[in-house]
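Yeah, one chain of the complex is gone here, protein chain that is, but the others are all in their spots.
Right, chain A next:
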Amino acid sequence: MYEGVVQNLIDELGRLPGVGPKSAQRIAFHLLAADPADVTRLTEALREVKDKVRFCSVCGNVAEAEQCRICRDARRDTHVICVVEEPKDVVAIEKTREFRGRYHVLGGAISPIEGVGPDDLRIRELMQRLADGEVTELILATDPNLEGEATATYLARLVKPMGLTVTRLASGLPVGGDLEYADEVTLGRAFEGRRLLDV
């Protein structure tokens, strides 16, 4: 244990995802030794991100305005929605340049064991977007692991009465991994070869 403020910093850093107590300590001492200007830039960046960035009121992606860049873009196809778990998945898919429709960010995957059920995700918002009938295809691009697959199963069944084309990214995406780690070529191919979901 260190004195008050240093320990505070270590504790705060330790609450970040993927940062264990050892790493927290290492980062804290790096910051202590760093040039004050560097630290000021970091604090500014942190403040700015909380002040300026919010979540798109339509799709749930990160946005610097009421709506995100993609939802505001009139050239995007309004008939297709690609459903992903996290904003970082939008970034991964955008890099493939395969997809010209819009997104819907769920904010995670159904995980009963972690206490996350359908009501804890942005599923109601998705259903609202589908209500007017403009969207004709739903691409389910949740992670190719068990929770992502279960979430896709749930959604496919939920929208079934709406008569949409529901597709799931093709295999080629290795099962068990996280979407964010897929390379652009693999992810692009998975998009091209997406399969029809029928539940």
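Here, a contact is a pair of C-beta atoms (placed from the backbone, for glycine too) under 8 Å apart; a residue touches a chain by one contact, two chains touch by 3 or more; residues count from 1.
Basically, contacts and distances are computed from a predicted model.
Taking the options "Succinate dehydrogenase/fumarate reductase iron-sulfur subunit", "(2Fe-2S)-binding protein", "DNA repair protein RecO" or "Tryptophan synthase alpha chain" in turn, only "DNA repair protein RecO" matches the UniProt protein name of the chain that is not displayed. The hidden chain makes contact, of the residues A:Gln67, A:Asn145 or A:Thr165, with A:Asn145. In the full complex, chain A contacts the hidden chain through residues 17-18, 20, 110, 112-115, 117-118, 145-146, 149-150, 153-154, 157, 173-178, 181-183, 186, 199.
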